[in-house]
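Here the complex is missing one protein chain, while the rest keep their positions.
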Amino acid sequence: MKSTTSGKPVFIARRGGPRLRLVLVRVSVGLLVALAVLPTLPGVGDSALFTLTLMLTSVAVAVNWNLTGGFTGYVDFGHAAWFGIGAYTTAMLMSLQTNGPQIGWPAPPAMILGAVVAGAVAAAIGRATMRLKGPYFSIAMLGTFVAVREIVRVSGGLTGGGVGLTLPPYLNRPLFYYIQLALVAGLVAFTWWLRGTRFGAALVAIREDEVGAEMRGINTTRLKVIVFSFAGFSTGLFGGLWAYQNTFVDPDIAFVELRTVDAVMGTMLGGLGTVAGPVVGTVALFWLRELLWANLLDYHLIAQGVLLIVIVLFLPRGLVGIVDPRGASVTGLWRRWIGRGARENEPGKEP
Amino acid sequence: MKPGKWVRIRLVVALVTVATLILGLAACGADEEAPATPDQAASGASFAGTVRIGAALSETGKFAVEGRDSREGYDTWVRWVNEEYGGIEIEGRRYAAEVIYYDDESDADTAANLVQKLIDEDQVDFLLGPYSSSLTTGASAIAEANNVIMVEGNGTSDTMFERGFRNLFLVATIASDYTKSTIEALAARGARTAVIAYEDTSFPTAVASGARRHLEANGIEVLAMETYPKDIQDASAIMTKFRDLDPDIFVGGGHYNDAVLFVNAAKELGFAPDGMLITVGPSNPKLIDELGEDLDGVLGPTQWESVMAYEGPYFGSASDYAAYYESLWGEPPVYQAASATAAALALHLAIESAGTTDTDTVREALYALEADTFYGPLSFDERGVNTSKPMGTVQVQDGRIRVVAPGEAAVADLVYPRAGAGGGGKASAAERVAQMLINGIALGGMYTLLVLGFSIIWGVMGVINFAHGEFVMIGAYMAWLANDVWGVDPFLTVPLVFLVMMLVGFGTQRLLVNRVIDRPHLVSLLVMFAVAIILQNIMKVAFSADFRRADTVLDGVWQVAGEVTVPVTRFWILVVALVVAGGLTLFLSRSRLGKSIRAAAQNRETARIVGIDVAKVYAVTFAICIGITGVAGALVSPVLAVQPFQGPPLTLKAFAITAMAGLGSVRGALGGAMVLGLVEAGLAVYIPQIGTNLAVVASFVLLVVALVVRPQGLFKGLRPVDATAA
Partner (left out) sequence: MTALLDARGVVKRFGGLTAVDGVDISVGPGELVGLIGPNGSGKTTLFDCLSRISAIDSGSISFDGVDITRHRPHQVARLGLARTFQLIRVYRELTVSENMELSIQWRRVGTARLFGRTDAATRRRVESLLEFLLLSGLRHERAGALSGGQRRLLEIGMALMSEPKLMLLDEATSGVNPTLVAEIADRLREVNANGVAILLVEHNVGFVAELCHRVVVLDRGAKLAEGTPRQIMEDPAVIEAYFGAEGE
């Protein structure tokens, strides 16, 4: 049974020492306060808030992706499906029509039901696909994503098919900004708390050695499915919020591969399997795009691909890993390229 | 190092990180540069002020070309109004026009964001539309919510005009009326039956449901209506089905690229209806370059052509406008550009008649507008749609685009039935089964060739080559280039492509794959995924995202019995696939190198001990497999569309077939490919309307079901399939 050495990515899991943790908590609270007072500042208008709201959406998707991809090591290449399901369920409920009067649902219950549906579909699909390991799971999820999008497309009666659905425009940017800020803050705090519980440790145990965890009495399948459905639920909720703000959905803008790619990129850049990683990484990714790649036009995806290779090969612990004393150093990077040497940080390898 | 020092270093790093984050946020939030002030914009002329107009347009992404056309259209109006016309006249005073542009990257979120920014930060008075229905739908909702008028000419889907918006105006003909004039002309010439195929996205769906309405209104029976997904690479299943129904006219399309697919597939399968109406493409000269005489007689709707007999007090006639446009940009205007100019002009006229830039007054003026222009008559109904301008019809005649309808704008007569049409009749049930089997086996042969390299790399070195489809794509581009530049037949490029791709494979293995081979699966998966993104975008920058196709002399069909035909190109691909599969089997079982490869696949350590240079074996295996993959690409270049993003679906199919059929098993690859080919062909023929969509997902469904039901794999390969998690 040597198969356990495969399929397990590179991680930093241990949280830093007490002092570092204190710094992180202070920084997070400071950042939160700063973001909360931001809309009251002069010169910060709707469009700045809209930009930030979109960024918060990406952050949330990355944080959710990290729950399965980072903590349990199950890399979900179809995560954007939950976003689309949440968006579509919300849109369908809000634009319900009969021959008589409009009977569209109000937004809050529609979005919550959208999240529940996304979570339920994730649970059903996860029960089957989470029995697959590593790359098989990844590609099965990618297949699921494509299949869900096609199903939405051909179910014209319910989903409006390729034409999509339109929603009543209600574009209160500060309101959405505050809702999403609160949700993202709550989500990050939740992940942080979760990582401290036995459940969180058990998720890492699954990533580190699933057979071992199973042999020590952990019902790994159940834990995996629980965290997978939660990630689906949460991403579905943000999908619903997005649909409402975008005022319309069609299969190609609700189910976008790039959303998964961004979540993977952001999490890898920040630090896979860490609490702060997806947040830091996604913000950094937005920032890079805004400042650097805006000038690169069509070349920016090439640059993004190169960046991904660089991260995977040289910076497997991400930006967060730089703050960690055991993280990458310049000499370590060099050794990594030259040959072996710096691989001891990878789990699943006997020294 | 002392721990105290570490804490300090970490603190510094943390603070720097936070500082950069805050700076980043500030950069995202705040506006980097102040927009030009009215005085600057009006400098040099005696304008009383500036009318500020905003537009989000695609400079990058999938709509980059049309986005640029639209922008040139808007800019044509700006140059004309400021330099020729003397400024917008409001109550006797002249105002300069200024349009502020942002690049929406062809992304709906970005477009919405930018429209918000234009309203909020740039405080524009009016908006002009982005390119495409999907971007306009989101953008128009923001305009509506902020009570800013948006006039547009390039987002024509019906849905956005059914929302009751009061601030959205469309100068172009709405999507559902795209085919109206063509269908009326065809009905007058005696067409009685029709089939429709459309991409299942917003705009094509609106066009197709409109077409159905117009067909039925003109007494033409619709025999079948088929949808297909956006990334379709091969329309032959739909065309086979249609051929067997023997309709008078074919109505199809979604976007420019689909026109290439339909004309190709029709030719390949010998489907020649009396009339072929393709909704987007025939009015574009680029398509004639690509398809040559195969396009002759094909009909297409057009919003506007410079030869149309429209005229007005502004810009003069359609041809005057075209001349002015060409003097500015050095190329003739396409209709997207003309629609953009017309949208800006409509806004201009409404502002002048309102005598103010007040939104409510200008809106009333737009509703009241009645004008004749170079673009045709302009007047808006209560939805905000210009219903007075009819859609035109063009027909490709002897390699030239001629306007054939409506009568007042026509410059040539409609040719119906088109030359070379006819032949064939309705197929019997038995013939359809036979045809389905032939199509399935031909598809299976293609998949065999496409999957072999992927399967052996996975089986031998345990690397999932996520960039597999991109190597197919590169092989296809090489064959297309050779074909396009020197006229070499794709089948003759095989040796060269094989050698070049072997070198590419060898280099990739040495430079990248070798470094990740011992690392966890995720690492190699992500690295190859990144390679895929890089290759796609390099090819896109080099060759654009337009679909291409290579020509081979081995084309056409063999009539075997009745209505049953064998596609010639695919037959030869099947032959090559069988030869390659047989050769590989012999190579792996008989040759020394082949035996080393199998040994290294079974157990790397043991192979090393018995003196096999495993690293070399891996590099050679990778090189051979990429060579075969490139050859597959070269051979399918006349059949599948050659384009930068053709890879991912092929990679996924290769994965599905391999995981089902055994890693590195040549026989398994052959069997799995045949099963998939037959399933896809069966679905496409026997499931009405959505069969092609289902065929697209068939491989994934088969894969997920096969893995979940039997995670240990169905067949034995070089390396056991073991997908069980725990």
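To keep things simple, chains are lettered A and B as they appear, and every chain counts its residues starting from 1.
Just so it is clear, a residue touches a chain if its C-beta (ideal position, glycine included) is under 8 Å from a C-beta of that chain, and two chains touch if they have at least 3 such contacts.
On a predicted model such as this, the values are computed, not experimentally measured, just so you know.
Across the entire complex, the residue among A:T159, A:T220, A:Q245 or A:T267 in touch with the chain not shown is A:T220.
The residue touching the chain not shown here, chosen from A:V211, A:A303 or A:I322, is A:V211. Mapped onto chain A, contacts with the missing chain fall at residues 1-2, 4, 11-14, 194, 196-199, 201-202, 204-205, 207-209, 211-220, 222-223, 226, 347-348, 350.
By our rule, only the chains that are shown with their structure count from here on.
Chain A and chain B have Cα centroids lying 28 Å from one another. Residues 6-7, 10-11, 13-14, 17-18, 20-22, 24-25, 27-30, 59-60, 64, 108-109, 112-113, 116-117, 119-121, 134, 137-138, 141-142, 144-146, 157, 159-160, 162-163, 199-202, 204-206, 227, 229-230, 462, 464, 512, 515-516, 519-523, 525-527, 529-534, 536-538, 540-541, 652, 655-656, 659, 690, 693-694, 696-697, 699-701, 703-704, 707-708, 711, 722-726 of chain B are the ones that touch chain A when the two sit in their complex.
Per the touch definition, chain A reaches chain B in the complex via residues 3, 5-10, 16-17, 19-20, 23-24, 27, 30-31, 34-35, 38, 43-48, 50-52, 54-55, 73, 75, 128-140, 142-144, 146-147, 150-151, 153-154, 161-164, 166, 169-171, 173, 210-211, 213-214, 220-221, 224, 245-248, 250-253, 261, 264, 268, 280, 283-284, 286-287, 290-291, 297-302, 304-306, 308-309, 312-313, 316, 319, 322-323, 325, 337, 343, 346, 348.
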